[in-house]
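The complex appears here without one of its protein chains, the remainder shown in place.
Labels run A, B and C following the written order; every chain starts at residue 1.
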Amino acid sequence: MAIFADHHTRLLVQGITGREGSFHTRQCRDYGSNVVAGVTPGKGGQDLDGIPIFNTVATARTATGANASMILVPPSFAADAIMEAIDAGIELIICITEGVPVLDMLRIKHYLALKPSRLIGPNCPGIISPGACKIGIMPGAIHTPGGPMGVVSRSGTLTYEVVHQLSLVGLGQSSCIGIGGDPIIGITFIDCLQAFEADPETRGVVLVGEIGGNAEEEAALWIKAHMSKPVIGFIAGLTAPPGRRMGHAGAIVSHGMGTAAAKLIALREAEVEVCEHLGELGEVCARVMAQTAM
Amino acid sequence: MAIFADHHTRLLVQGITGREGSFHTRQCRDYGSNVVAGVTPGKGGQDLDGIPIFNTVATARTATGANASMILVPPSFAADAIMEAIDAGIELIICITEGVPVLDMLRIKHYLALKPSRLIGPNCPGIISPGACKIGIMPGAIHTPGGPMGVVSRSGTLTYEVVHQLSLVGLGQSSCIGIGGDPIIGITFIDCLQAFEADPETRGVVLVGEIGGNAEEEAALWIKAHMSKPVIGFIAGLTAPPGRRMGHAGAIVSHGMGTAAAKLIALREAEVEVCEHLGELGEVCARVMAQTAM
Amino acid sequence: MHLHEYQAKALFREVGIPVPDGQVIDEPRQLLPLIDELGLPLVIKAQVLAGGRGKGGGVRLVRTASEAQAAATEILGMELVTAQTGDQGKTVRKVMVEQGIDITRELYLSLLIDRDRAEIVIIGSQDGGMAIEEVAARSPERIIRVQVNPLIGLQGYHLRQLAFGLELSPQLSRELASLLQKLYPFFMTYDCSQLEINPLVVTSTGQLLAVDAKVEIDSNSLYRHPELAALAEPDDQDPLEAEARAIGLNYIRLDGTIGTIVNGAGLAMATMDLIKQAGAEPANFLDVGGGASAEMIEKGFRLLLSDQRVRAIFINIFGGILRCDALARGVVQAARSTGLTLPVIVRMEGTNVDEGRRILAESGLTLTIVSTLTDAVRELTNLKDLQ
Partner (left out) sequence: MHLHEYQAKALFREVGIPVPDGQVIDEPRQLLPLIDELGLPLVIKAQVLAGGRGKGGGVRLVRTASEAQAAATEILGMELVTAQTGDQGKTVRKVMVEQGIDITRELYLSLLIDRDRAEIVIIGSQDGGMAIEEVAARSPERIIRVQVNPLIGLQGYHLRQLAFGLELSPQLSRELASLLQKLYPFFMTYDCSQLEINPLVVTSTGQLLAVDAKVEIDSNSLYRHPELAALAEPDDQDPLEAEARAIGLNYIRLDGTIGTIVNGAGLAMATMDLIKQAGAEPANFLDVGGGASAEMIEKGFRLLLSDQRVRAIFINIFGGILRCDALARGVVQAARSTGLTLPVIVRMEGTNVDEGRRILAESGLTLTIVSTLTDAVRELTNLKDLQ
């Protein structure tokens, strides 16, 4: 078991013929993901290593039964690509692209609420259910199949660091999701926590947050009210100066809102095991999971 | 019991100081509806027969706990009034106004899907749960409290005719709803059928349709799949010429679509008891309900 | 409200949607200077609100000045009969004179409102010049439908779906995109309920050109488009319908002999059905308003009496908030003041109905008063052979 992506995922890649697109398509396929189609307008009828290419998502979906789409297009085309996937009825949309304007996402966020599609990202590494399906740009090899940990994070390499530590202490992962570093994103911490809570393979969750917004605070409230499985939390940006965007468009402390300190307090109040030292995260998880197992 | 409107309804009237607004506010109140507030921008602080008037729906709702709103404003203000009520969190919105442009309703239809509000209308007589609550312009006196019939219709006076016949044959009504004669409306036949099916007081439903669109066909499919209570159907416009709007903006047969004949076939296929002669509708209902009681 | 081709094209031109060069005239003598301006060949098209003008002889391609003069003279003033006009046809009062276009391909393009999904639907086909219903029947796979949610509007992928679906070249795809980026806002800005360009022509130089234009505006939106409301031409309407509209009545003329006066559109439709079920034919649809007043009933009376075909009148009124006694007084007054001689059946129900019927009965007028719709049908049956 895993959440959102698994052996049943039939993956389509929007922007498959771009440099990034073709590279990561091959990486995903080599990991074992079932890549059934690609879309590049004007290249319909061609193929990439035998993966058929279509002009539109709608025709690709009709022809191949794709149910997930990975978007690797330049930021100026990302909003259009996401909406095209939504309208074509793609169930799981993963937008890797960084630099999508906020107002584009503002509209998409509400449009998504009208439709059954689930969006991960943008500005995210994607999702991996180790051993089953990788949709994104994360290095597959650092992951360990078989659970028990779910990982959800706003970051990329920081997530790899966390996953690596988990694998080192012998904790495999059910699914790892980078929800993205932008101010407005598709699925949230809460959506993932909810799915992990319901997933039998997942026995504990690592939540990796960072400064900006209050998604972590909202997640904490949800955890307090609904979560039976242990959650280990980490927040990046304790030392970030206010008013500056720390790489991620969403990582900014403004008007005193969105500080790491406030997030840590919220998580602690929800009885999340907070780890402040990144180097110790793997050990903390091992300890918490050992206690839970008892 | 009744559907959508009952003793718990706390009614607000948007456009309360207009000629129609003040007249029908008094009619509703005299019938027994609990009218708690009115809204007319610029007249905040005044009152109508002791009903306090506010400048905005949001302030009216905060002050009075209104949970339903009847809209009686000119068509050029109707879309704005509906959206104001949606944003203020009003649960049940009844827009009586005729002549709202279709494109306004197109947008509102999707906006509603994002929000918990339920809209009846526009271009409708409203809703009445006899003996409990009247929100609309229908004559209260023709109705009979106590069930067992639910009535749902796209029309105004035609509904009164139907209700009158029901009362004459001794069949009271649980709730009667005019969903409106426009091409794009809020709640549909299906929403009402669903609620009637779940309402213990309702034991049968009269569905009054007319030419244009295919709401009746969709309702028929729903009835076939989900409805356990008997439905009696009537369709107006068997003799309407194609390409002409028969009074209601939505009542038009175009490109061969939306004919009364097609609707009758669909209803019959769903085992709806179709009555083709309006004069006999009351008797047909009496017969069907008598058979059901056995 | 339907716009004439020449009106629609004038609006198109304002927003940069390409149309052939041309002008509308209402007298043949205006043609000559146009020939100088536009050159030859020309196309001369009758301006009436009905489809099928070509088949009816209302569209001519002319190659010489004398051909042009002859065609304009013939078409202006003719009674044009098409599949949509009925047998009596429509009088042509204006013709559009346009440059002949060198056509390499004809496409079809329209925008409609999808009632079920509450979306705008763009329909395209490679089979331009044919009625879309025909294409739909013959080769439905050649019809491309693209749904546009009004909250997000026209996006790039809509354009791609259309262009790839129509198998356009990259250059024509760009042309179509540029056209739709004007046409979609046009549709929304002017509250269109239908917009059809058939054919949408590819010229020999690879440009797209709207060679025809059918535009229907949502009448409910005219309060915010006074410039469009002003385009309505009285000649386009049935005179009785125009008169009814002017006095605020919702009236549609039909072919029968039984005039109807009803309050409420749904009940009015059902009343027409009742007449038909009685074996008679309704002469009209007339809704005097759900909250009908005595005054509106009187106006309806006068309107029906001015229709020579009406042999009898059926009044079907459900008294609601306005009570039957008031309505009965309206009927009586209307009958008296119009010096009524036709048979009149009155069916009245609702609030205060007894008092209403009493007023009718004691009026001294020869009204047939019935209380149920079943009785009304019986009386109508008796009237059905009236000529």
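One rule holds for everything that comes next: a residue touches a chain if its C-beta (ideal position, glycine included) is under 8 Å from a C-beta of that chain, and two chains touch if they have at least 3 such contacts.
Everything numeric here is computed off the predicted structure, so don't read it as measured data.
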Field: Listed residues B:N34, B:N55, B:Q194 or B:S254, member touching the removed chain
entry: B:N55
- line: Across A:P41, A:G156, A:G204 or A:P230, the one contacting the chain not displayed is A:G156
Query: Which residue, C:A68, C:I101, C:I152 or C:V344, contacts the hidden chain when the whole complex is considered?
result: C:I152
Field: Missing-chain contacts mapped onto subunit B
entry: 41-42, 44, 55-59, 77, 80-81, 83-84, 87, 107, 110-111, 114
Statement: Listed in rising order, the subunit A residues that touch the chain left out are 27, 75-76, 99-103, 105-107, 109-111, 125, 137-139, 141-142, 153-161, 164, 181, 183-184, 208, 210-211, 213-214, 218, 234, 236-241, 243-244, 246-251, 255-256, 276-280
- prompt: Can you name the residues of subunit C that touch the chain not displayed here?
  reply: 151-152
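Here is the rule we go by: only the chains that are shown with their structure count from here on.
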Message: Chain contact topology under the given definition, line, ring, star, complete or other?
response: complete
Message: Measuring between Cα centroids, what's the chain most distant from subunit C?
response: A
Gap in Å, rounded to a whole number, between the CA centres of subunit C and subunit B: 28
Query: In angstrom, rounded to a whole number, how far apart do the mean CA points of subunit A and subunit C lie?
result: 54
Task: Averaged over CA atoms, how far is the centre of subunit A from the centre of subunit B? Could you give it in whole Å?
output: 45
Numbers and ranges of subunit C residues touching at least 2 other chains: 149, 151
Query: What residues in subunit B touch two or more of the other chains?
result: 110
